[in-house]
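This report refers to the structure that appears directly beneath it.
Shown here: the complex without one of its protein chains, the others still in place.
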Amino acid sequence: MTDKNGFFDLSKTTLTRRNALKGLAAGAGLAMAPGFVRYSQAQSSAPIKIGFQSHRTGIGAAYGRWYEKTTAAAIKAINAAGGINGRQVEVIIEDDGTDPGRGAEVVGKFATQHKTDIVFGTLFSHVVIGSAPAAGEAKMPYFVVSEGHHVASTKLNRYVFQPGITDVKSQIQSMAPWIAANAGKKVTQIFPDFAFGYDHRDYLPPALKAQGAEVIAQIAIPPTESSFTKYFPQIPAETEVIYHVMVGPAVLTFVKELGEFYGSNRPQLFGFIDSLEATDINSPGLEFLDGSHFWEGSPRYAQPDDSAAQKAYRAAVGIDDNGAAVGDPKDVSTAAHMFGCWETLYVVKKAMEDAGYKGPEDRAKLVEATEALKEFAEGPEHPQGPKTFNGKIHQCFGIQNISKVEGGKLKVVHKTKIEDGLYEAEGDYTTQAL
Amino acid sequence: MSEASPAKAYALHLGAIALLFVLSFLLPEYYHGVLARIMVLAVFAMGYNMLFGYVGLLSLGHAMFFGAGLYGAGLAVIQLGWSVPAAFGAGLGCGAVLSLIIGLLALRTTGVAFMIVTMMFAQVFYLAILYFAAWTGGDQGMVVPQPARVLSFGATSLDLTNPTVRYICALSLFSLVLLITLAIVRSRYGRVLVAIRENEERTKMLGYDTFSNKLAAVVVSGTICAASGAAYALLFGYVGSSFASVQYSILPLLWVLLGGAATTLGPLIGTLFMYYVIDVTSGYTSAYLLIVGIALILLVLFFPKGILGSIRQRWLGWLP
Amino acid sequence: MHFGPHLLLATLEGLVTSAVLALTALGLSLVFGVMRVVNVAHGEFFMLGAVLAWAITSAIGGHPALGFLAALVIAPLIVGAVAVVAERLVLRRLNYNPEATIVATIGMLYIIQQLALTFYGPEARPVEPPFSYRILLPWFGYSGYKLSIIAASAVLLIATWLVLTRTKIGLIMRATQYDSETAQAFGISVGRVYGGVFALGAMLAAIAAVLIVPISQAHYLMGQDPLLLSFIVVIIGGLGSLRGTVVAAVLIGLSDGIISMFFSPTLAKIIATLLVAMVLVFRPQGLFGTASR
Partner (left out) sequence: MTPLLTTKGLSRNFGGLRAVDSVDFTLMPGEIRAVIGPNGAGKTTFVSLVSGRIRPSSGAILFDGADITGLPAYVRVRQGIAYTFQITSVFANLSAYDNVALPVQRTLSDGRSKGAVRAGVMSALERTGLAGRAHMPAGQLSYGHQRLLEVAMGLALKPRLLILDEPTQGLADSEIDNFVELVRDIAKSATVLLIEHNMPVVMHLADRITVFNAGRILAEGAPEAIRNDAAVQDAYLGTAP
């Protein structure tokens, strides 16, 4: 067995506090070298501190590890190119245990003990929602990479942003035209019986209806379920497409049992890759997925038409053409989501530069500068593709990929347009006091 | 427990409260915020201790009482737009009613069955939160909006999101519950509770209706836990189902065992200790659960009565 | 799908659940019955069995059946060894005090879980079934392997029952369960019996996990649900009653499958949990047990 969680990696990663301190000490040594810099510069050359709220333990641990890797790669690239406003960037990681209570404590710790400039990187929705009040009270800009609709719903507060990954409402909406046109008109949804599933439950039917298709059955499955066959009889016989979202470790079982239930005579399958992030698509039992389609934020497998930026991004993060860690083909990444860490950090860099950010006293300026952003062009900073940003709801909108499982790989067969996923804003954060 | 040294005991507790008050001016920002949170959670532990420490009933379902306060207060603000004091009252009320119902049912069992039954009722409560996601926000939970978290007295109003106000609110609740606990423990009722813990059969034969006494203890315990939950919702602004999960039923048990069961100040010490063990070790290794696990085992092996319990046993016999 | 086939499917699914549950719960029941220890770490022994099964099958390779059979033998042995060590180092020193052992086994739960996360990782990993034969029924297909789990579990349960009732080891265990002091007076080494029972309980959980892992992957957090369900089964079945445990497992497994036909799944879980709780409240000795304590 290999060390998958990075327990013993601790000394190797460049992100730990101890190493950061070492870096600081080295920097201080340089600063004291005669004639090198004047002392007044010591303050402004202190690193910008980013608090990374990571799911190292708990149910989110598989994601947390890859979020850390992507973040490390982005920070390395940003620092190599001169940092932000001429200052190096330092990341401080705290584990939130994928628990909202601990999440709020960790945000408090970043704000008052580490005194970071921002907090960043949370994935799981309940942790984001649990931590948001702490961030708002500490007036701490909080950049999440969660894909939940919670930020754009404007139910959180002015300090919470999601500028690096499209929210799930927009993702679902932009899938509907393709499903209706290519997969089938009669759709049965299978989704987990918790909030992430409810987004799919609530947003897909109207989106499909607009395309002349319909949802004929909705099957909610408790998140703790480990066996699914007993739910399959509820799938109506006339179903043309099974639209499935199963987040959690049981997804392999789900697919395998679906295969045993239907055999080769199955409806079309369309799913969200969230279920299979960090899971090898060629795992035993997943053969059944061959020929089915998936949403992907950023493609796991290298595509023939990949941009130079995408190639550079993959190399920097250290994933091979199959989306697994370079050197360990079994260590599959969470490619569809983790690009959001990379892009978010570049949004932070841009906003800090726009705001002329100097330190925590400029946090309000940073919020306003972020809200003023309008779009992000595709390129090394945004390898997944171009995006627009709505400053009123603190949410970005990008293109989505639909990939087909073919020969044990995911091949992108369709890219949506940004417009496919736009919707009416539900509120306006900019009216809130800073 | 005995008649000796009431003055000493009260002096100790008032001293502890005074110390916490003074600390609010001295502590660095981070520890100031942490202590406010710990005081609220320590109330949860004190509620748990009431039942586990003094009556000897081991429940694995107290997260539902914390959750009743959390959701009672949170939903009152979010869905009904109630003011903070009214919402706090709603939280207490939910806790009291729920604990009365649970007590009436669960107290028909004893020992391991009591553990399992309370755990199952808590699981039902947890699942119900998920099931009624349209109101409760399901697994994601809900934010109590910042503007609503204000305590108004006529013209003046206190912003509960202000760290100082929050600290003082947490300290007030903590002090109140601590003094109530002390009063109960030193009262005749407290003596009966301990007698039930030591030998329920014998207590019955002294003419006590042990069922009613235990029921009252469940309600007091559940209501204190609900107070903690309600305070958590209003002071920290988040209401979520994870607080009603099995894990949050086990936590107060650990806090109480760490600090010392059936000691009035033990719950605070246990909560404090556990928080810092996790906070400090998670800075060095992501495998902090390993350390928590080892700490627990070492604790039961070498300090089975917890920190304060061991101190009482060895040196300070008069500790309440 | 029509009601009949639907019911058949729900029943088959329920029986698979029951088969695994019966083995897991039997382990818990033995430990509780003989030692009076509530082993909160029981679910982690289950998880450890599954994780080891993954490790063993991926180390061996070749035909899946080869690795699986190796896992079926080796994984329970390793888990049993871990249990013996835990029993020696911790439970024995606590003198099997009920409350202290609960805390100690919660500690073990954290330790085992964290070690699995550290060395195995947070991902769910599959184990290939020893054979993959799909039984084609007129209305739906069903996994042949799943049916074999039911058979394997039945065989193991009967074997355990024979050991408990027909052998000297079983007699010694029952004597210890009945009255450990008298057993000691008759020259039975109670310490050794306790060590053996704790190991046996953990091994039963591990075997159940190895059986289930080809249909439900190994994951470091997979221990919680079997733990809760096993608790329920043990209590409903009546403490220390082997027959009651098996009947309760079948009952719980089937009702889990069949109730979900009629209600939304979360509501079904609420109803099932509440029902079981009420049984406990109004029949604390369990459905089949004699007076429990």
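Per-chain residue numbering starts at 1, and chain names A, B and C are given in the order in which the chains are listed.
As a convention for this text, a residue touches a chain if its C-beta (ideal position, glycine included) is under 8 Å from a C-beta of that chain, and two chains touch if they have at least 3 such contacts.
No experiment lies behind these values; they were computed from the predicted model shown.
Touched by the hidden chain within the whole complex are the displayed chains B. Contact with the chain that does not appear here is found for just one residue of B:T161, B:T181, B:T210 or B:T271, B:T210. Hidden from this view is one chain, which touches subunit B at 1-4, 188, 191-192, 194-195, 198-199, 201-210.
Please note the rule applied: only the chains that are shown with their structure count from here on.
Each chain gets a centre from the mean of its Cα atoms; for subunit B and subunit C, those two points are 33 Å apart. Subunit A and subunit C have centres, each the mean of its CA atoms, that are 37 Å apart.
In subunit B, 130, 287-289 are the positions where the chain touches two or more neighbouring chains simultaneously.
Subunit C has residues 114, 117-118, 264, 266, 269 in contact with two or more other chains. Against subunit B, in their complex, subunit C makes its touches with residues 32, 38, 90, 93-94, 97-100, 102-104, 106-111, 113-115, 117-118, 224, 228, 231-232, 235, 239, 264, 266-267, 269-270, 273-274, 276-278, 280-282, 284, 292-293.
Of all residues in subunit B, only 58, 105-106, 108-113, 115-117, 119-121, 123-124, 127-128, 130-131, 246, 250, 253-254, 257, 287-290, 292-297, 299-301, 304 touch subunit C in the complex they form.
Residues of subunit A touching subunit C in their complex: 1-5, 7, 57, 59, 61-62, 64-65, 193, 220-222, 224-227, 229-234, 237, 249-253, 256-257, 260-263, 278-279, 283-285.
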